[in-house]
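In this view, the complex is presented without one of its protein chains, the others remaining in place.
Per-chain residue numbering starts at 1, and chain names A, B and C are given in the order in which the chains are listed.
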């Protein structure tokens, strides 16, 4: 599903965020990307949804080489991918409902379909009663859950979640992990960037550890 | 240093974020405010730096009743308080240096003093080499550390930190906790809101637990 | 398709409701610019109307200093009539000239009492076809007239016409320059206002792109918004123009001429009014387009 061949990314001349990274993530896998602050986790995810182009190397998503595709094709790539951004990226001037509906409307979904799906997604993250508020009227954790709902509402082929539990207490984090696992069970490939060792200790899955932009370990627990 | 008397806060008619809260935090104390997502941690801190007025009740900071002070006095109150915001609140159009210098300039500090202090504060959070970048060119954890540097650079009487380690790996989080403890040792009163039980298990201090806007426990470990 | 259009329109309208002051700024700027351009257009059009009216009166007069023999006169008149430029030749006898002179003197006519009726020379008033009522080619005609009516004085309002024509050409040039400048300024301001609007909503544009919206999906509501604002701006300009016309231009003309009835001012005709409003729409769309071009590159 996701293949990286010798990918290097440097934002500036002097510093390298990712160094000669090669990686393969199969369809339906559930993968943690771990690493210290500044290890390159977000950079890796950003390249997968084509927000950033690699300086060198090739990336294949669902068989498509995304380092080569034109600007007009990027939206269609992104429709296959649900992203939970590290900084949420919610629209503060729009209601919670609209924020989640946005992702469906952008893909041209019909109105009745939109409202049904949005309500269901909000219910799954436990915020259906916050429908009409704006993100600024929510707590940090609630905002994060809206971001998660928006990523899941489109039933993506691939789910990229960047630190999705940074502002969640353990109980809610466990619930959210349940959502991810259910999506994974339905066939979604999940890539979850985190620095929280607790997370992958509680839900052991394949764990790719980054350090200084390089893979330092790629561990698959036997149980899965 | 901080006293709350029967403080109630409701943003909307139907929902209450804080309920009849009374609390006293002494000078030089180090206090955790814990609680699940939506428990009211951020709301409590926001009232302490006068971003929000309580619906009922009184709040005294350093002997001053801040529910009664005029708008013109609020800046002078805030100069005593360093805040690490849950969403960082960095200026994306300004460099890292300027972001931190901002807090000092706003207080009318001299130029030579500003540059010295800013450099030192950045060094303490390990980001002195990121001086000229903008926040958008930093990783999530780096941004969080800039926010911490900005709160500490003013040598505040009170430090309010809202989830300051949500995007930090354990090693960096430990370093940051060291910074807070050193500031605390210099006399700064520290109030740290978090949902991470690991934090107060590793550095046991007074722990105020909120749930549904009420104090459910106020625990002081014997060791301190 | 229809469903999508409705969605776009709804989004455009919602945006306008959400940012009323942004919307008002754009609309007002366009209205002011369009009003000014249109006002200038009206002034130029009316001055040109005036020129044409005056040109109609343009005629060549041959003063018959020594009354010619009737047969010579008839021949002179007929050979002048044959010239392509000439529409009509009227022979004014000395008595008729005196009557006209008396009329022109008005109140002071009394002072001509006792004056001999033959004292004024007779004349031939030569009216020209409309297409020849201009200075170009006039020299040729005059040369030919001189041979036909040799020995007589030939007059025509050359000085006056030259002056007036240069005035009209300066006015037209001014109109062009000022109108161009104003439209450019309006476009600049509108495009900037819209760019600012985008800047204020840049997160929205970015997030749209990140969740898989195509460029067309992102841009269309903004273009619609620009078009709608332009429409309002154009309508407002039409209203303002009507007020300016009725309240100011007509007043000025009334105060200058005693008999304004004879000279009715032109307002924009239906076609031109449509162009004005449509110009607003174009301005809005173009303003949006120039701003949008640079903004979306996520």
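Just so we're on the same page, a contact is a pair of C-beta atoms (placed from the backbone, for glycine too) under 8 Å apart; a residue touches a chain by one contact, two chains touch by 3 or more.
Owing to the predicted nature of the structure, the values given are computational and were not obtained by experimental measurement.
Within the whole complex, touches from the chain that is not shown fall on B, C. In the complete assembly, the contact with the undisplayed chain comes from C:25, out of C:25, C:124, C:227 or C:268.
If you put the hidden chain back, the residue from C:12, C:38, C:120 or C:237 that touches it is C:120.
From the options C:67, C:130 or C:170, the residue with contact to the chain not on display is C:170.
The residue from B:130, B:150 or B:205 that touches the chain not shown here is B:150. Within the whole complex, the absent chain has one touching residue among B:22, B:93, B:120 or B:217, and that is B:93. Along subunit C, the points of touch with the absent chain fall at residues 21-22, 24-25, 28-29, 32, 36, 101, 111-116, 119-121, 159, 163, 166-167, 169-171, 174, 177-178, 182, 185, 188-189, 192-193, 195-197, 199-200, 248, 251-252, 255-256, 258.
By the touch criterion stated above, the residues of subunit B touching the omitted chain are 49, 51, 71-72, 74-79, 81, 83, 85, 89-94, 102-103, 105-108, 110-111, 150, 154.
Heads up, the rule we're going with is that only the chains that are shown with their structure count from here on.
If you draw each protein chain as a dot and join the dots that touch, you get a simple line with two loose ends. Taking the mean of C-alpha positions as each chain's centre, the chain lying farthest from the centre of subunit B is C.
Taking the mean of each chain's C-alpha atoms as its centre, the chain lying closest to the overall protein C-alpha centroid is A.
Inter-chain spacing, taken between the CA centroids of subunit A and subunit C, is 63 Å. Taking each chain's centre as the mean of its C-alpha atoms, subunit A lies 29 Å from subunit B.
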